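Excluded from the complex is one protein chain; the other protein chains are retained at their positions.
This part shows subunit A:
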Amino acid sequence: MSVASSPAQRSAEADRLPTNRPAGCPFDPPPELSRFRAEEPVRRLTYPDGHRGWLVSNHELSRTVLADTRFSSRMELRRTAVPRPGLTPLLGRPAAPGMFIAMDPPEHTRYRRLLTGQFTVRRMRLLEPRIEQIAEQHLDAMVQAGPPADLVAAYALPIPSLVICELLGVPYADRDVFQRDTATLLRLDATAEQVRAASESVGAFMADLVRHKRAEPADDLLSGLIATGELTDEELAGVSFLLLVAGHETTANMLALGAFALINHRDQGHADQLAALCGDPTAAEHAVEELLRYLTIIQFGTTRTALVDIHLGDQLIRAGETLTLALPSANRDPDKFADPDTLDLTRSAQGHLAFGHGVHQCLGQQLARIEMRIGYRALFRRFPELRLAVPAEEVPLRHDMNIYGVHRLPVTW
C-alpha cells in the first residue's frame, strides 16, 4: 500500500483483540491480556466492523458488567470481537425466536423461567447414575478397540451429546447432522453462506423434531415445554437448538482440554492431585472448578452493549458502545486468585466467571459440573497412566473456533 496510515488508524489497529496464545502454552491466554489487566483493565478495543468499543480484562469489572442489565445482550446490538464473516448477516437484527441468550429481560426472563425448573441442582443429580453408565460404556469401547484413541471422538464429545439428547428428547442417531452443523456455526472462518446453510439445516431438523414431539409426546424436556403451551413451534425449535448446542460443545471441549491439562499436570509432579480427584468426590468438585477457571474455553469472552452512559472503572462508556469481557483474563486476575497462572486442583476457584455471571449465567452449569466430575474421574480411574500418543505440540488446538479446546486428542494407555 502506498498510502501511509494515519496515527488514528495505527492506534485502531493496535487495539484489536489479542488472540495469539504463547507458543508451547496451549492453556494460557494471549500474554498481552495480562498487561492490559494490570495497566488498563478498561481499554479501547477496535472491532472488525470498525466500531471503537472497549475491552474489559480484570475480574471485578467484568463481573460488574455482567451483573448490570444496562449492558445489553440483545442481538440487535451485538458485535463480534474477532472477525467472523459468517455472522455479518445476523448481527444488527433481532434474535431468532427462542434465542434468549441474545435477549434482555423481560423477554429473556420469560424463556429462562420456563427452563430453570428443568436444570435444578436436584434434577441434575438424578442424572448421575446414567451419566456414569454412559462414561463407563465409552471407556469399555475404548478398551475393546485398544490404544491409541482420539479422546474427543471416543469420549469427550459422545458423553455430553448423549446426555443432552436424552434430556431434550433428540434422537442420538441423528447426531451427525447437529454435530456437523454446530461445528460450522462455531467456526470463525465460516462464510455467510455456510452459516446460512447450517442454520437452515439445523433449523429444519429442530422444526421436524418439534412436530414429531407434538404428535407423540415422550418423557423429555422438549415434550414438557410443548405441554406448557407457552411457546410457538418456532420458539420451541430455537430454544431446543440453543440447549442442544450449549449442552454438548462446551462440555465436550472442557472434557478433552481438561484431560490434556490433567495429563500434563500429573507429569509435572502433581500425580497426588490427580489421585485425589479420582479418590475423593469433594476434591473432584474443587478440581472441576479450577479447570473451569484455568481453561476458560469461552476464549474470546462475551460482549455487551451499553444502553445508557455508564462509568466503568476510570472510563465513561457511552450508550451504544460495545464491551468485550475477556473472561480468560478475568479468571487469571491475581487480585482475585492467588498465583493465577498455576493450575492447582486443591484451591477454591469459587467466583470464577467461566459460566458467566448475571441473568445469563449458564443455565446448564449444574449439569456441566456433574458431567465433568464424572467424566474426569471415570477416565483417570480406568486409565491412570493415560498419555498423549503424539508430542504435545502436535495436538491440534481450536484456535479457529469460538469455543477453545482440542480438535483431536490422540491418547494411549
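Observations
Definition applied: a residue touches a chain if its C-beta (ideal position, glycine included) is under 8 Å from a C-beta of that chain, and two chains touch if they have at least 3 such contacts; residues count from 1.
Please note the rule applied: contacts and distances are computed from a predicted model.
Remark: of the listed names "Ferredoxin", "Hydrolase 2, exosortase A system-associated", "Glutamyl-tRNA(Gln) amidotransferase subunit A" or "Oxidoreductase molybdopterin binding domain-containing protein", the one matching the undisplayed chain in UniProt is "Ferredoxin". Here one chain is not drawn; of A:75, A:359 or A:389, the residue touching it is A:359. Only one of A:11, A:120, A:191 or A:342 touches the chain withheld from this view, namely A:120. Listed residues A:38, A:67 or A:392: the one in touch with the omitted chain is A:67.
One chain is missing from the display, and on subunit A it is touched by residues 66-67, 109, 112-122, 350-351, 355-359, 361-363, 365-366, 369.
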